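Here it is, the structure, as C-alpha coordinates.
Only a single protein chain was left out; the remaining protein chains are all shown in position.
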Amino acid sequence: MPGPETLICHPNVVLGKGSLVDPFVILGRPPRGAQSGELTLSIGVNAVIRSHTVIYAGTTIGDNFQVGHNALIREFTVIGNDCSVGSGSIIEFKVAIGNGVRLHSNVFVPEYCRLEDGCWIGPNAVLTNAKFPAARRTKETLQGVTVGKKAIVGANSTILPGVVIGPGGLVGAGAVVTRDVEAAAVVVGSPARQVARVGDLRYDDVDALVYPDAARPE
Amino acid sequence: MPGPETLICHPNVVLGKGSLVDPFVILGRPPRGAQSGELTLSIGVNAVIRSHTVIYAGTTIGDNFQVGHNALIREFTVIGNDCSVGSGSIIEFKVAIGNGVRLHSNVFVPEYCRLEDGCWIGPNAVLTNAKFPAARRTKETLQGVTVGKKAIVGANSTILPGVVIGPGGLVGAGAVVTRDVEAAAVVVGSPARQVARVGDLRYDDVDALVYPDAARPE
Partner (left out) sequence: MPGPETLICHPNVVLGKGSLVDPFVILGRPPRGAQSGELTLSIGVNAVIRSHTVIYAGTTIGDNFQVGHNALIREFTVIGNDCSVGSGSIIEFKVAIGNGVRLHSNVFVPEYCRLEDGCWIGPNAVLTNAKFPAARRTKETLQGVTVGKKAIVGANSTILPGVVIGPGGLVGAGAVVTRDVEAAAVVVGSPARQVARVGDLRYDDVDALVYPDAARPE
(Lines give C-alpha, C1' and ligand atoms only; values in the text may rest on other atoms or scores of the structure.)
Protein backbone atom coordinates (compact mmCIF):
# COMPACT_ATOMS: atom_id res chain seq x y z
CA MET A 1 0.00 0.00 0.00
CA PRO A 2 1.06 3.63 -0.42
CA GLY A 3 4.21 4.35 1.47
CA PRO A 4 6.17 7.52 2.06
CA GLU A 5 7.86 7.36 -1.34
CA THR A 6 4.64 7.62 -3.32
CA LEU A 7 3.97 11.33 -2.79
CA ILE A 8 6.54 13.96 -3.68
CA CYS A 9 5.70 17.14 -1.79
CA HIS A 10 8.25 19.93 -2.09
CA PRO A 11 8.69 22.47 0.73
CA ASN A 12 6.39 25.50 0.77
CA VAL A 13 3.21 23.71 -0.30
CA VAL A 14 0.08 24.86 1.52
CA LEU A 15 -2.71 22.31 1.21
CA GLY A 16 -6.05 23.13 2.88
CA LYS A 17 -7.84 21.02 5.49
CA GLY A 18 -9.84 18.06 4.32
CA SER A 19 -7.74 17.52 1.20
CA LEU A 20 -6.96 14.08 -0.19
CA VAL A 21 -3.90 13.23 -2.28
CA ASP A 22 -3.44 9.97 -4.21
CA PRO A 23 -0.10 8.22 -4.69
CA PHE A 24 2.50 9.20 -7.30
CA VAL A 25 1.54 12.87 -7.15
CA ILE A 26 4.09 15.70 -7.23
CA LEU A 27 3.18 18.96 -5.49
CA GLY A 28 5.24 22.14 -5.66
CA ARG A 29 7.67 21.13 -8.40
CA PRO A 30 9.89 24.15 -9.00
CA PRO A 31 9.74 25.69 -12.47
CA ARG A 32 12.90 26.16 -14.49
CA GLY A 33 15.31 28.45 -12.71
CA ALA A 34 13.71 28.14 -9.28
CA GLN A 35 14.85 26.06 -6.32
CA SER A 36 12.69 23.53 -4.52
CA GLY A 37 10.67 25.47 -1.93
CA GLU A 38 11.51 28.90 -3.34
CA LEU A 39 7.96 29.50 -4.60
CA THR A 40 4.69 28.70 -2.83
CA LEU A 41 2.01 26.34 -4.11
CA SER A 42 -1.25 27.17 -2.36
CA ILE A 43 -4.33 24.95 -2.61
CA GLY A 44 -7.52 25.60 -0.62
CA VAL A 45 -9.63 23.31 1.54
CA ASN A 46 -11.19 20.01 0.51
CA ALA A 47 -9.05 19.37 -2.57
CA VAL A 48 -9.00 15.95 -4.19
CA ILE A 49 -5.78 15.35 -6.12
CA ARG A 50 -5.70 12.07 -8.00
CA SER A 51 -2.72 9.91 -8.83
CA HIS A 52 0.19 10.79 -11.13
CA THR A 53 -0.80 14.47 -11.21
CA VAL A 54 1.84 17.22 -11.07
CA ILE A 55 1.22 20.76 -9.82
CA TYR A 56 4.04 23.29 -9.99
CA ALA A 57 5.11 25.82 -7.39
CA GLY A 58 4.07 29.44 -7.93
CA THR A 59 0.43 28.54 -8.57
CA THR A 60 -2.62 29.34 -6.44
CA ILE A 61 -5.78 27.22 -6.39
CA GLY A 62 -9.01 27.89 -4.45
CA ASP A 63 -11.25 25.67 -2.34
CA ASN A 64 -12.95 22.41 -3.32
CA PHE A 65 -10.56 21.73 -6.16
CA GLN A 66 -10.88 18.39 -7.95
CA VAL A 67 -8.23 17.07 -10.32
CA GLY A 68 -8.09 13.74 -12.14
CA HIS A 69 -5.20 11.41 -12.83
CA ASN A 70 -2.09 12.25 -14.89
CA ALA A 71 -2.94 15.97 -15.05
CA LEU A 72 -0.35 18.74 -15.20
CA ILE A 73 -0.70 22.29 -13.90
CA ARG A 74 2.26 24.58 -14.39
CA GLU A 75 3.57 27.60 -12.49
CA PHE A 76 2.07 31.11 -12.05
CA THR A 77 -1.45 29.96 -12.83
CA VAL A 78 -4.42 31.06 -10.74
CA ILE A 79 -7.50 28.86 -10.33
CA GLY A 80 -10.60 29.96 -8.38
CA ASN A 81 -12.93 28.02 -6.11
CA ASP A 82 -15.02 24.97 -7.04
CA CYS A 83 -13.06 24.08 -10.17
CA SER A 84 -12.27 20.67 -11.61
CA VAL A 85 -9.58 19.59 -14.06
CA GLY A 86 -9.96 16.21 -15.74
CA SER A 87 -7.49 13.38 -16.16
CA GLY A 88 -4.69 13.95 -18.62
CA SER A 89 -5.38 17.68 -18.96
CA ILE A 90 -2.51 20.13 -19.24
CA ILE A 91 -2.68 23.72 -18.02
CA GLU A 92 0.40 25.74 -18.84
CA PHE A 93 1.79 28.70 -16.89
CA LYS A 94 0.15 32.12 -16.48
CA VAL A 95 -3.36 30.86 -17.10
CA ALA A 96 -6.24 32.64 -15.32
CA ILE A 97 -9.19 30.46 -14.33
CA GLY A 98 -12.25 31.79 -12.48
CA ASN A 99 -14.68 30.04 -10.14
CA GLY A 100 -16.76 27.00 -10.96
CA VAL A 101 -14.79 26.20 -14.13
CA ARG A 102 -14.73 22.60 -15.32
CA LEU A 103 -12.14 21.20 -17.69
CA HIS A 104 -12.81 17.66 -18.86
CA SER A 105 -10.13 15.09 -19.79
CA ASN A 106 -7.06 15.60 -22.02
CA VAL A 107 -7.73 19.32 -22.45
CA PHE A 108 -4.81 21.54 -23.43
CA VAL A 109 -4.67 25.15 -22.21
CA PRO A 110 -1.54 27.18 -23.06
CA GLU A 111 -0.19 30.24 -21.31
CA TYR A 112 -2.14 33.54 -21.31
CA CYS A 113 -5.54 31.87 -21.68
CA ARG A 114 -8.42 33.15 -19.57
CA LEU A 115 -11.29 30.87 -18.52
CA GLU A 116 -14.11 32.82 -16.90
CA ASP A 117 -16.54 31.75 -14.17
CA GLY A 118 -18.62 28.69 -14.84
CA CYS A 119 -17.27 27.83 -18.26
CA TRP A 120 -16.92 24.20 -19.37
CA ILE A 121 -14.26 22.72 -21.65
CA GLY A 122 -14.94 19.30 -23.20
CA PRO A 123 -12.59 16.32 -23.51
CA ASN A 124 -9.53 16.69 -25.78
CA ALA A 125 -10.38 20.34 -26.59
CA VAL A 126 -7.30 22.36 -27.51
CA LEU A 127 -6.84 26.06 -26.91
CA THR A 128 -3.89 27.74 -28.61
CA ASN A 129 -1.88 30.94 -28.28
CA ALA A 130 0.72 31.06 -31.07
CA LYS A 131 -0.35 32.63 -34.35
CA PHE A 132 2.94 31.73 -35.94
CA PRO A 133 4.63 28.95 -33.98
CA ALA A 134 8.38 28.48 -33.96
CA ALA A 135 9.08 31.91 -35.48
CA ARG A 136 11.43 34.61 -34.28
CA ARG A 137 8.61 36.75 -32.95
CA THR A 138 6.45 33.91 -31.59
CA LYS A 139 6.84 34.87 -27.96
CA GLU A 140 5.96 38.55 -28.39
CA THR A 141 2.89 37.74 -30.48
CA LEU A 142 1.34 35.11 -28.20
CA GLN A 143 -2.36 35.68 -27.57
CA GLY A 144 -4.34 33.34 -25.35
CA VAL A 145 -7.94 32.30 -25.83
CA THR A 146 -10.66 33.82 -23.65
CA VAL A 147 -13.61 31.61 -22.76
CA GLY A 148 -16.44 33.74 -21.38
CA LYS A 149 -18.67 33.10 -18.40
CA LYS A 150 -20.68 29.89 -18.65
CA ALA A 151 -19.49 29.30 -22.21
CA ILE A 152 -19.21 25.68 -23.37
CA VAL A 153 -16.37 24.42 -25.55
CA GLY A 154 -17.19 21.08 -27.15
CA ALA A 155 -15.13 17.90 -27.22
CA ASN A 156 -12.03 17.80 -29.46
CA SER A 157 -12.60 21.34 -30.69
CA THR A 158 -9.67 23.62 -31.59
CA ILE A 159 -9.67 27.30 -30.69
CA LEU A 160 -7.28 29.57 -32.58
CA PRO A 161 -5.02 32.11 -30.82
CA GLY A 162 -6.63 35.24 -29.46
CA VAL A 163 -10.19 34.07 -30.06
CA VAL A 164 -12.77 35.35 -27.58
CA ILE A 165 -15.74 33.10 -26.91
CA GLY A 166 -18.50 35.29 -25.55
CA PRO A 167 -20.39 34.58 -22.34
CA GLY A 168 -22.71 31.60 -22.70
CA GLY A 169 -21.38 30.76 -26.16
CA LEU A 170 -21.48 27.14 -27.30
CA VAL A 171 -18.78 25.62 -29.51
CA GLY A 172 -19.83 22.31 -31.09
CA ALA A 173 -17.75 19.17 -30.76
CA GLY A 174 -14.94 18.95 -33.29
CA ALA A 175 -15.27 22.61 -34.35
CA VAL A 176 -12.26 24.67 -35.42
CA VAL A 177 -12.91 28.19 -34.16
CA THR A 178 -11.02 30.89 -36.08
CA ARG A 179 -13.11 33.95 -35.18
CA ASP A 180 -14.61 35.42 -32.05
CA VAL A 181 -17.91 33.86 -30.95
CA GLU A 182 -20.73 36.20 -29.93
CA ALA A 183 -22.33 35.90 -26.51
CA ALA A 184 -24.78 32.97 -26.40
CA ALA A 185 -24.05 32.05 -30.01
CA VAL A 186 -23.84 28.44 -31.15
CA VAL A 187 -21.01 27.72 -33.61
CA VAL A 188 -20.14 24.43 -35.32
CA GLY A 189 -17.91 23.13 -38.10
CA SER A 190 -14.45 23.67 -39.60
CA PRO A 191 -14.09 26.60 -39.80
CA ALA A 192 -16.81 27.21 -37.24
CA ARG A 193 -19.89 29.19 -38.27
CA GLN A 194 -22.78 30.47 -36.16
CA VAL A 195 -25.86 28.28 -36.65
CA ALA A 196 -28.13 29.23 -33.77
CA ARG A 197 -28.50 31.07 -30.50
CA VAL A 198 -28.30 29.10 -27.27
CA GLY A 199 -31.66 30.58 -26.25
CA ASP A 200 -33.28 28.82 -29.20
CA LEU A 201 -32.20 25.38 -28.05
CA ARG A 202 -34.64 23.01 -26.46
CA TYR A 203 -33.46 19.80 -24.89
CA ASP A 204 -35.52 17.68 -27.21
CA ASP A 205 -34.04 19.03 -30.39
CA VAL A 206 -30.66 20.09 -29.17
CA ASP A 207 -28.78 17.88 -31.59
CA ALA A 208 -30.83 19.08 -34.51
CA LEU A 209 -30.13 22.69 -33.63
CA VAL A 210 -26.60 22.46 -32.39
CA TYR A 211 -25.60 20.05 -35.10
CA PRO A 212 -28.08 20.90 -37.84
CA ASP A 213 -27.23 17.95 -40.01
CA ALA A 214 -27.64 15.55 -37.14
CA ALA A 215 -31.44 15.38 -37.35
CA ARG A 216 -32.42 11.78 -37.67
CA PRO A 217 -35.59 10.33 -39.19
CA GLU A 218 -36.89 8.76 -35.98
CA MET B 1 14.77 -1.43 -9.45
CA PRO B 2 11.05 -1.72 -8.69
CA GLY B 3 10.47 -2.09 -5.00
CA PRO B 4 7.35 -2.68 -2.95
CA GLU B 5 6.30 0.95 -3.10
CA THR B 6 5.99 1.09 -6.87
CA LEU B 7 2.72 -0.85 -7.22
CA ILE B 8 -0.42 0.19 -5.38
CA CYS B 9 -2.76 -2.79 -5.22
CA HIS B 10 -5.86 -2.29 -3.10
CA PRO B 11 -7.53 -5.26 -1.38
CA ASN B 12 -10.04 -7.30 -3.36
CA VAL B 13 -8.18 -7.26 -6.68
CA VAL B 14 -8.26 -10.55 -8.58
CA LEU B 15 -5.51 -10.73 -11.19
CA GLY B 16 -5.31 -13.89 -13.35
CA LYS B 17 -2.31 -16.18 -13.68
CA GLY B 18 0.47 -15.16 -16.01
CA SER B 19 -0.23 -11.43 -15.64
CA LEU B 20 2.52 -8.83 -15.62
CA VAL B 21 2.26 -5.45 -13.92
CA ASP B 22 4.72 -2.57 -14.44
CA PRO B 23 5.73 -0.11 -11.72
CA PHE B 24 3.67 2.93 -10.66
CA VAL B 25 0.38 1.18 -11.43
CA ILE B 26 -2.70 1.48 -9.21
CA LEU B 27 -5.16 -1.43 -9.19
CA GLY B 28 -8.52 -1.38 -7.44
CA ARG B 29 -8.71 2.31 -6.59
CA PRO B 30 -12.08 2.84 -4.91
CA PRO B 31 -14.49 5.18 -6.70
CA ARG B 32 -15.97 8.12 -4.86
CA GLY B 33 -18.02 6.99 -1.88
CA ALA B 34 -16.51 3.50 -1.67
CA GLN B 35 -13.86 2.23 0.72
CA SER B 36 -10.63 0.57 -0.34
CA GLY B 37 -11.43 -3.12 -0.88
CA GLU B 38 -15.20 -2.68 -0.80
CA LEU B 39 -15.60 -3.41 -4.52
CA THR B 40 -13.83 -6.08 -6.55
CA LEU B 41 -11.57 -5.48 -9.54
CA SER B 42 -11.35 -8.67 -11.56
CA ILE B 43 -8.86 -9.13 -14.41
CA GLY B 44 -8.44 -12.43 -16.29
CA VAL B 45 -5.33 -14.44 -17.12
CA ASN B 46 -2.26 -13.22 -19.00
CA ALA B 47 -2.86 -9.50 -18.57
CA VAL B 48 -0.09 -7.01 -19.32
CA ILE B 49 -0.57 -3.76 -17.40
CA ARG B 50 1.99 -1.11 -18.22
CA SER B 51 3.34 1.62 -16.00
CA HIS B 52 1.42 4.56 -14.51
CA THR B 53 -1.94 3.01 -15.42
CA VAL B 54 -4.89 3.19 -13.01
CA ILE B 55 -7.80 0.72 -12.97
CA TYR B 56 -10.67 1.32 -10.55
CA ALA B 57 -12.48 -1.19 -8.36
CA GLY B 58 -15.90 -2.38 -9.51
CA THR B 59 -14.67 -3.18 -13.04
CA THR B 60 -14.37 -6.59 -14.72
CA ILE B 61 -11.87 -7.37 -17.48
CA GLY B 62 -11.47 -10.64 -19.40
CA ASP B 63 -8.43 -12.70 -20.38
CA ASN B 64 -5.36 -11.60 -22.35
CA PHE B 65 -5.88 -7.93 -21.59
CA GLN B 66 -3.19 -5.51 -22.74
CA VAL B 67 -3.02 -1.93 -21.52
CA GLY B 68 -0.41 0.74 -22.29
CA HIS B 69 1.16 3.36 -20.07
CA ASN B 70 -0.68 6.22 -18.31
CA ALA B 71 -4.11 4.76 -19.13
CA LEU B 72 -7.18 5.16 -16.90
CA ILE B 73 -10.12 2.76 -16.59
CA ARG B 74 -12.88 3.77 -14.20
CA GLU B 75 -15.40 1.79 -12.14
CA PHE B 76 -18.36 -0.38 -13.24
CA THR B 77 -16.95 -0.93 -16.71
CA VAL B 78 -16.96 -4.37 -18.32
CA ILE B 79 -14.29 -5.37 -20.85
CA GLY B 80 -14.30 -8.76 -22.65
CA ASN B 81 -11.47 -11.07 -23.64
CA ASP B 82 -8.53 -10.25 -25.93
CA CYS B 83 -8.88 -6.48 -25.68
CA SER B 84 -6.20 -3.82 -25.69
CA VAL B 85 -6.26 -0.22 -24.48
CA GLY B 86 -3.49 2.11 -25.64
CA SER B 87 -1.30 4.47 -23.66
CA GLY B 88 -2.98 7.60 -22.36
CA SER B 89 -6.50 6.36 -23.11
CA ILE B 90 -9.33 7.09 -20.70
CA ILE B 91 -12.35 4.84 -20.28
CA GLU B 92 -14.96 6.26 -17.95
CA PHE B 93 -17.42 4.31 -15.78
CA LYS B 94 -20.30 2.11 -17.00
CA VAL B 95 -18.74 1.47 -20.40
CA ALA B 96 -19.49 -1.88 -22.08
CA ILE B 97 -16.70 -3.33 -24.23
CA GLY B 98 -16.97 -6.68 -26.04
CA ASN B 99 -14.28 -9.15 -27.07
CA GLY B 100 -11.33 -8.41 -29.31
CA VAL B 101 -11.76 -4.65 -29.08
CA ARG B 102 -8.70 -2.46 -29.62
CA LEU B 103 -8.44 1.13 -28.46
CA HIS B 104 -5.33 2.95 -29.59
CA SER B 105 -3.56 5.75 -27.70
CA ASN B 106 -5.13 8.84 -26.06
CA VAL B 107 -8.69 7.69 -26.83
CA PHE B 108 -11.52 9.11 -24.72
CA VAL B 109 -14.61 6.98 -24.00
CA PRO B 110 -17.24 8.44 -21.65
CA GLU B 111 -19.86 6.60 -19.61
CA TYR B 112 -22.67 4.66 -21.33
CA CYS B 113 -20.67 3.98 -24.50
CA ARG B 114 -20.85 0.51 -26.03
CA LEU B 115 -17.97 -0.91 -28.06
CA GLU B 116 -18.92 -4.17 -29.78
CA ASP B 117 -16.76 -7.19 -30.62
CA GLY B 118 -13.75 -6.58 -32.78
CA CYS B 119 -14.11 -2.84 -33.21
CA TRP B 120 -11.04 -0.58 -33.45
CA ILE B 121 -10.68 2.99 -32.20
CA GLY B 122 -7.80 5.09 -33.53
CA PRO B 123 -5.42 7.36 -31.62
CA ASN B 124 -6.88 10.51 -30.02
CA ALA B 125 -10.43 9.62 -31.11
CA VAL B 126 -13.07 11.12 -28.84
CA LEU B 127 -16.48 9.62 -28.14
CA THR B 128 -19.00 11.84 -26.34
CA ASN B 129 -22.24 11.42 -24.42
CA ALA B 130 -23.56 14.86 -23.44
CA LYS B 131 -25.81 16.63 -25.94
CA PHE B 132 -25.90 19.72 -23.80
CA PRO B 133 -22.97 19.73 -21.38
CA ALA B 134 -23.10 21.55 -18.07
CA ALA B 135 -26.88 22.04 -18.18
CA ARG B 136 -29.44 21.22 -15.51
CA ARG B 137 -30.67 18.17 -17.37
CA THR B 138 -27.29 16.97 -18.65
CA LYS B 139 -27.21 13.81 -16.58
CA GLU B 140 -30.66 12.58 -17.54
CA THR B 141 -30.03 13.21 -21.23
CA LEU B 142 -26.67 11.45 -21.52
CA GLN B 143 -26.45 9.08 -24.48
CA GLY B 144 -23.31 7.10 -25.17
CA VAL B 145 -21.91 6.23 -28.59
CA THR B 146 -22.31 2.69 -29.93
CA VAL B 147 -19.51 1.34 -32.11
CA GLY B 148 -20.73 -1.78 -33.94
CA LYS B 149 -18.92 -5.06 -34.49
CA LYS B 150 -15.66 -4.72 -36.40
CA ALA B 151 -16.29 -1.02 -37.04
CA ILE B 152 -13.25 1.23 -37.37
CA VAL B 153 -13.10 4.73 -35.89
CA GLY B 154 -10.27 6.79 -37.38
CA ALA B 155 -7.60 8.79 -35.62
CA ASN B 156 -8.59 12.08 -33.96
CA SER B 157 -12.22 11.72 -35.02
CA THR B 158 -15.07 13.05 -32.85
CA ILE B 159 -18.29 11.10 -32.43
CA LEU B 160 -21.36 13.01 -31.21
CA PRO B 161 -23.60 11.75 -28.38
CA GLY B 162 -25.94 8.88 -29.13
CA VAL B 163 -24.45 8.17 -32.57
CA VAL B 164 -24.57 4.52 -33.65
CA ILE B 165 -21.79 3.36 -35.96
CA GLY B 166 -23.07 0.28 -37.74
CA PRO B 167 -21.19 -3.03 -37.88
CA GLY B 168 -18.14 -2.81 -40.09
CA GLY B 169 -18.51 0.94 -40.56
CA LEU B 170 -15.41 3.02 -41.21
CA VAL B 171 -14.99 6.57 -39.89
CA GLY B 172 -12.16 8.48 -41.58
CA ALA B 173 -9.41 10.15 -39.60
CA GLY B 174 -10.35 13.60 -38.31
CA ALA B 175 -14.07 13.14 -39.10
CA VAL B 176 -16.78 14.74 -36.96
CA VAL B 177 -19.65 12.26 -36.92
CA THR B 178 -23.03 13.83 -36.14
CA ARG B 179 -25.36 11.14 -37.56
CA ASP B 180 -25.62 7.38 -37.39
CA VAL B 181 -23.33 5.50 -39.77
CA GLU B 182 -24.82 2.62 -41.77
CA ALA B 183 -23.33 -0.85 -41.55
CA ALA B 184 -20.17 -1.10 -43.67
CA ALA B 185 -20.43 2.53 -44.74
CA VAL B 186 -17.36 4.75 -45.11
CA VAL B 187 -17.81 8.30 -43.78
CA VAL B 188 -15.32 11.18 -43.85
CA GLY B 189 -15.24 14.92 -43.21
CA SER B 190 -16.69 17.56 -40.86
CA PRO B 191 -19.58 16.91 -40.63
CA ALA B 192 -19.01 13.37 -41.81
CA ARG B 193 -20.70 12.22 -45.01
CA GLN B 194 -20.86 8.75 -46.54
CA VAL B 195 -18.49 8.50 -49.50
CA ALA B 196 -18.21 4.75 -50.14
CA ARG B 197 -18.98 1.25 -48.90
CA VAL B 198 -16.20 -0.70 -47.19
CA GLY B 199 -16.79 -3.53 -49.68
CA ASP B 200 -15.72 -1.23 -52.50
CA LEU B 201 -12.30 -0.57 -51.01
CA ARG B 202 -9.20 -2.20 -52.41
CA TYR B 203 -5.90 -1.94 -50.64
CA ASP B 204 -4.24 -0.23 -53.55
CA ASP B 205 -6.66 2.64 -53.74
CA VAL B 206 -7.83 2.79 -50.19
CA ASP B 207 -6.74 6.38 -49.68
CA ALA B 208 -8.40 7.48 -52.90
CA LEU B 209 -11.65 5.88 -51.84
CA VAL B 210 -11.61 6.54 -48.14
CA TYR B 211 -10.28 10.01 -48.59
CA PRO B 212 -11.47 10.90 -52.08
CA ASP B 213 -9.38 14.01 -52.42
CA ALA B 214 -6.24 12.19 -51.38
CA ALA B 215 -5.55 10.66 -54.78
CA ARG B 216 -2.08 11.58 -55.80
CA PRO B 217 -0.63 11.82 -59.30
CA GLU B 218 1.96 9.10 -58.85
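Going by the order they are written in, the chains are A and B; count residues from 1 in each one.
The rule is short, and it goes like this: a residue touches a chain if its C-beta (ideal position, glycine included) is under 8 Å from a C-beta of that chain, and two chains touch if they have at least 3 such contacts.
Remember, it's a predicted structure, so these values are computed and weren't measured experimentally.
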Of A:15, A:39 or A:54, which one is in contact with the hidden chain?
A:54
Considering the complete complex, of A:45, A:96 or A:176, the missing chain is touched by A:176
The one of A:29, A:104 or A:150 in touch with the missing chain is A:29
Against the hidden chain, subunit A presents residues 4-5, 8, 10, 24, 26, 29, 52, 54, 70, 72, 88, 90, 106, 108, 110, 124, 126, 128, 131-135, 137, 141, 156, 158, 160-162, 176, 178-180, 190-191
On subunit B, the omitted chain is touched by residues 1-3, 5-6, 22-24, 50-52, 68-70, 87-88, 102, 105-106, 118, 120, 122-124, 150, 152, 154-156, 173-176, 189-190, 201, 203, 206-207, 210-211, 213-214, 216
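By our rule, only the chains that are shown with their structure count from here on.
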Once subunit A is fitted to subunit B on CA atoms, what angle does the rotation have, in steps of 5 degrees?
120
When the centre of a chain is set as the mean of its C-alpha atoms, what distance in Å lies between subunit A and subunit B?
23
